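For this depiction, one protein chain was excluded, whereas all remaining protein chains were kept in their positions.
Let's look at subunit A:
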Amino acid sequence: MTHEDSALVNARTYLSLGKPADALRALAPHLASNPDDDRGLCLASQAHLSAGQAAQALGSARQAIALTPDNEWAWRLVALAYSKLGNVAEAKAAASTAQAIAPGLWVTHAQVAQVDIAAKRITGDAVEAAREAVRLAPMEPDAHLTVGNVALAQQDWAAAEAAFRASLRLQPDHPAARNNLSLVLLRQGRAGSAAAGFIDILVTDPASEVALRNLRAVAAVALRRIHFILWIAFAIVTVAFSGASQPSDSPVYGLVWQDFLIATAAVSGIFVGVYIVQLRRAAGRRFGRFVRSIPRLDRLLVVWAVLLVGDYALIVAACFTSVRMAQLLYLVAGAFLVAGSIVVIVRRRRSVERVV
C-alpha cells in the first residue's frame, strides 16, 4: 500500500468515526502533493459535507469532475452539495448524470430520489429511482430507507412503515430508519411506540438533537390529545345546559347540572386513563423515562400539563361541593383550559423532523 493510499484510508476511517476535521487534516498533505487525485478530492468533498461546509464540498467535487468527468461519486457529491445549498435543479441534474454514468449502482438511483426527498417534492422519477435502488441492492438498509423516505414524503404511512422496518431488519440500530419509523408511528397516532423509538435513538446517540426534538413533539401530541378530551367534556356540559328551560340559579337546575358534571368528569377521566394506559403499554419500560423527561424537554410543556391536571382537579372538586361553589370551580376550570390553549398557541409549534 502506498503512502497516498494510506492517507485516503486514514481519511475514510476518520470520516467513519465522525471526525471530518481530522479527515481533512489527513488529506491535506496528500492533496498538496497529488492535486490531481480525484478520489482524494471526493473524500475531501465528503469531509466538507460532514462538516456542514456545502460550498467547499461543491468546490472539491467539481475539481474531481474536471479531472475525471465520468466519476459518478463526484457527481453524487455535487448533487448532495447542491441539495444542501438549496439548488434543486442543479442537484437533480448532477444526480441524473451520476445515474446515467453508473446505472448498475444502487447509490446513484438512491441519490436521484434523495434530491426530491430533500426538496420535499416527490416526482415519479424519485419513486422509480428508489424502487430501482432496492431492486439492485435488496440487502442494503439505506436503499430501503430511501424507499421509506419517499413514501413518508408522500404520506403513504403503510409503505413507509414497511420500508423502514425492512431497513431495521437488515441493520437493527440504523438511527435514521429508527427515527423515521417512529415518525410514521406518531403520524398514525401511536405516540407511545414513537416515544420508545426516539428514546432508543437517544440511548445510543445522546447527542441526537433530531430525536430529542421529535420526542418533544410526541409529548406535545400526547398532551394535545388529553387537552382535546377535556375540552370535549367541558363543551358537552356547557352546551347541554346552555339551552335549559330552568333558570341557572334554581336548585333543580344546579343538582342536575352537578350530576351531569360528575358523569362527564367520570367519562372523560376514563378516556384520559385509557389513553395513558395505551401510551404506557406501547412505550413499555421507556414510559417512565418519557414522563420524567417531559420537564427537561420543554418548560411550556410542563405549564401545559399543570394546567390540564389543574383543570381536571377543579372539575373533580366541583363534583363534590355546593352547587354555587361547583359553578365557580367549573368556570375556573374553563379558564384553565383556555389558558392551556393559549400555551399551545404561544408555544412555537415544534415540527417533527425526518432523517434523510
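The rule is simple: a contact is a pair of C-beta atoms (placed from the backbone, for glycine too) under 8 Å apart; a residue touches a chain by one contact, two chains touch by 3 or more; residues count from 1.
The rule is short, and it goes like this: contacts and distances are computed from a predicted model.
Chemist: One chain is missing here; what is its name in UniProt, given the choices "ABC transporter permease", "Xanthine dehydrogenase family protein molybdopterin-binding subunit", "AAA family ATPase" or "Cytochrome c oxidase assembly protein"?
Modeler: "AAA family ATPase"
Chemist: Check the options A:36, A:70 or A:259 and report the residue that touches the missing chain.
Modeler: That would be A:36, which touches the missing chain.
Chemist: Where the complex has a chain not shown, which of A:199, A:237 or A:343 is the residue touching it?
Modeler: A:199
Chemist: List the subunit A residues touching the unshown chain?
Modeler: On the side of subunit A, residues 1, 5-6, 8-10, 12-13, 16-17, 19, 22, 24-25, 28-29, 31-32, 35-36, 41, 44, 48, 56, 59-60, 63, 66, 173, 199, 202-203, 206-208, 212, 286, 289, 292-293, 296 touch the unshown chain.
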